[in-house]
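Here's the structure we're looking at; comments come further down.
Omission of a single protein chain aside, the complex is shown with its protein chains in their original locations.
Right, chain A next:
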Amino acid sequence: MISDAASPIPLEAFLAVAAMLFCVGVWGLINSRNAVRVLMSIELMLNAVNINLMAFSDYLDGQLIRGQVFAIFVITVAAAEAAVGLAILLSLYRNRETVDMERFNLLRW
């Protein structure tokens, strides 16, 4: 347990790391040509949100650590999302023989 009153790491440092991770994830989500990389970017964004939840849980809600419980649920949903997303990706690849995001345009105007 952090014994001294002022924690050695400020809360804002964790928030800054999470913001950076989230923005890198958004950029990768927009710009990736490979569908697997899009899923990886989504995982990066979910991790950024989890870092935020854990930081707030430790700094502002130290007794009832509700942020940690919420982070566990986020991890669960992320695992389900990864499984279903990769299954969709496999069936897309089986039908279209490509993983290029620019060629998945059947529903595009």
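Here are some notes:
Keep in mind that, in the parts below, a residue touches a chain if its C-beta (ideal position, glycine included) is under 8 Å from a C-beta of that chain, and two chains touch if they have at least 3 such contacts; residues count from 1.
Just so it is clear, contacts and distances are computed from a predicted model.
According to UniProt, the chain absent from the figure is "NADH-quinone oxidoreductase subunit J", selected among "3-isopropylmalate dehydratase large subunit", "Sulfur carrier protein ThiS", "NADH-quinone oxidoreductase subunit J" or "AAA family ATPase". Interface residues of chain A with the unshown chain, by the touch rule above, are 1-9, 11-17, 19-28, 30-34, 36-37, 39-41, 43-44, 47, 50-51, 54-55, 57-66, 68-69, 71-73, 75-84, 86-91, 93-100, 102-103, 105-106.
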